[in-house]
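So that we are looking at the same thing, I have put the structure below in structure tokens.
One protein chain is absent from this view; the other protein chains keep their places.
This part shows chain A:
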Amino acid sequence: ADSGDDDVELPTIRHQPEGLEQLLAQTKFTKTELQSLYRGFKNECPSGLVDEETFILIYSRFFPQGDASSYAHFLFDAFDADRNGALCFQDFAVGLSVLLRGTEQQKLKWTFDLYDVNKDGYITKEVTLGDTGGLAGWEHPDRDLPAPCVPQDMLEIMKSIYAMMGRCTEPALGASAPAQHVELFFQKMDRNGDGVVTFEEFLATCQE
């Protein structure tokens, strides 16, 4: 960790969450639950903010064998609703509220947002030639893709998930496993076969 930056940033920035009542209104937690959540959060991050590096560090401790940094990065983006580069307690609590207490639709929306890496409303799977071998028949050169270098939402996510497993897996991980998994996913989800998955398609498939 580049402690130089941390020394400059975190001690000067301190964040206090909004009042308990406001959080109660925004989330579905009870007062005691919020209290104990905050206690744990504040214990870990006395300054009240979690920056991405710390977040990745914390999350990686749960997956010692693999590399959880990329998935943690996506998670961070998903939680950081107001896009300010740091998670405050409110983000944390709201996100958790959705995940633990939300309706199924809310949870799926959250998951969809997680997958939608570039936040454009579609889960794309861009295929560039020579990149993901073995996906013949799925080439869509320039359908809905705004630019050739749009990040491949699903592939990235999948690769990051597989990365968390690490190298010592049974059966051994092939390089094309994520891509194959992506293909399966799209086969299931992409109803109209246009190469992207919209939220409605996603919702429909998952609720079946």
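The rule is simple: contacts are C-beta pairs under 8 Å (C-beta built on N, C-alpha and C of every residue); 3 or more make two chains touch, one makes a residue touch a chain; residues count from 1.
Everything that follows uses one rule, which is that contacts and distances are computed from a predicted model.
Think of the chain that is not pictured: of "KCND3 protein", "Tubulin epsilon chain", "creatine kinase" or "Kv channel-interacting protein 1-like", UniProt labels it "KCND3 protein". Here the missing chain is touched by one residue of A:Glu18, A:Glu44 or A:Asp194, and it is A:Glu44.
In the full complex, chain A contacts the hidden chain through residues 32, 36, 39-41, 43-44, 58-59, 61-62, 75, 78, 92, 95-96, 99-100, 107-108, 110-111, 114-115, 157-158, 161, 181, 184-185, 202, 206.
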